[in-house]
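Here it is, the structure in full.
Of the protein chains in this complex, one is absent; all others appear in place.
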């Protein structure tokens, strides 16, 4: 693997190898005071975040630093974007300044793919990691969600995963649908008709508008964030209406099977997408997702920059 | 010690141990070209700065890096705050992403205390360091001020420290009053009545409105910054008026005893709070404070993350 651009690109073997390595990194670091592996010493990782983010940028930065890489942050504010430079020229500059990996978050769908095409050189160019491109994909989020489901349920194959909320604007939903399908899960989307993409008929999912009918059958429920910043029209009447129809309340949680796990990619709008008590209940895996995020990103960086042959964990 | 939330929490023994270690770090690094101790290798320190700052953030970052920690910066701009995430969820996310210490500056008084309550987990959670919360406390500032006074005067016990200016909005004043009292100093506050807190009667201080009566008796004078950004009313008629009544002019400096030391937490508004020449005079310790800031923060990180038993300085 050279890049991680979409979850749709990942074969079952690749995805499973990354998840296995993530678990291995987790175990290797468990309870260690000194969280530092020499794996990526002397490698340069540049994050290019053109949208606000805390969790994803910090997660990648922790992952890189725990593997001894040099991590350099570039954000749209404070950059040459204001001087009119094209994304292509910025990317070529960062590649040529020595980046072994470029991690990009960008409001435009397809930005990561473009970057990979632009930055290829005679040595192959840097590895590109898509950390979220517009409404398209966010593959490391799907990997950490899959790892969390696998840890909670033992396997993903044959499990029923219900994804609830703003599917239309959600790169998390797209990446999860692709990866969960690859890994053998059955995926159900629950959303208001206005928040479903036009082409959803071609996705390997079933669609429902009735969350209460779906919850009792779910092995995992993935609540999406309402992407208010991507909405310029009235996609639903009000926050209250959305919450009543699609929010995961305590009452709805009671319909879930005991073994079912609740996920949310964060940041959560508690009280709207998910009740406070549900987010903090043992059935919720939101913090396990955060923890898995670091280990999944270590595994991804390892796969892209070192390969799968070598021994991942030493020192 | 698990956290450093307030100077009021510090016992005389704890505070003295931190000051002693700060002096030890200073001596250990003195004149060294290679300023790098292995003390915190593999520890992850995340700074969460929700207010502008250069000196405090850089001071902590230098302290962490000189001890070989991984330091990751999060600021309010460019973070998920804009997406509506609560401070609690951000803190839980950063804890779970691997932070051993969270250093927080926040406009809300009590934010650090909240963070400590929120982030506790079965292993104890990360250490929380209050780097300034609203108008409440800024304990590492008080520690570096105390260290500076101790270095200049030999001891703090029994010394008379005059704190001048905007006490009402000053977390620096609150932390200094608490710590200086604990360490045996006599503290005098000099401020316009509008810039004194209502509850000041219960503080272990004496209060004066006449700076010229107090200066000749002072062993140390701590000039506060006028926190214009926290004032929404007319607390004093004009900058000029403030300067005339409470500024440390050359003429006022002449009233000080020879041994008396002048401190200012910075950033200074020269010409208003303190005259240019006074700030740059040998009696001023403003740069000694900055230097002590790094060593005090090294000592605090050491006490919180390693403990007092082990040998602080090696390599």
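To keep things simple, chains are lettered A and B as they appear, and every chain counts its residues starting from 1.
Keep this in mind: contacts are C-beta pairs under 8 Å (C-beta built on N, C-alpha and C of every residue); 3 or more make two chains touch, one makes a residue touch a chain.
Everything quoted here is computed from the prediction, not taken from an experiment.
Screening B:21, B:61, B:145 or B:219 against the full complex identifies B:61 as the residue touching the chain left out. The residue from A:90, A:141, A:175 or A:227 that touches the chain not shown here is A:90.
What subunit B contributes to its contact with the hidden chain is residues 32-36, 49, 52-55, 58-59, 61-62, 65-66, 75, 77, 225, 228-229, 266-270, 287, 290-291, 293-294.
Even with one chain removed from view, subunit A keeps its contact list with that chain: residues 41-44, 46, 70, 72, 74, 77-86, 89-90, 92-94, 96-98.
Here, only the chains that are shown with their structure count from here on.
Taking each chain's centre as the average of its CA atoms, subunit A and subunit B sit 39 Å apart.
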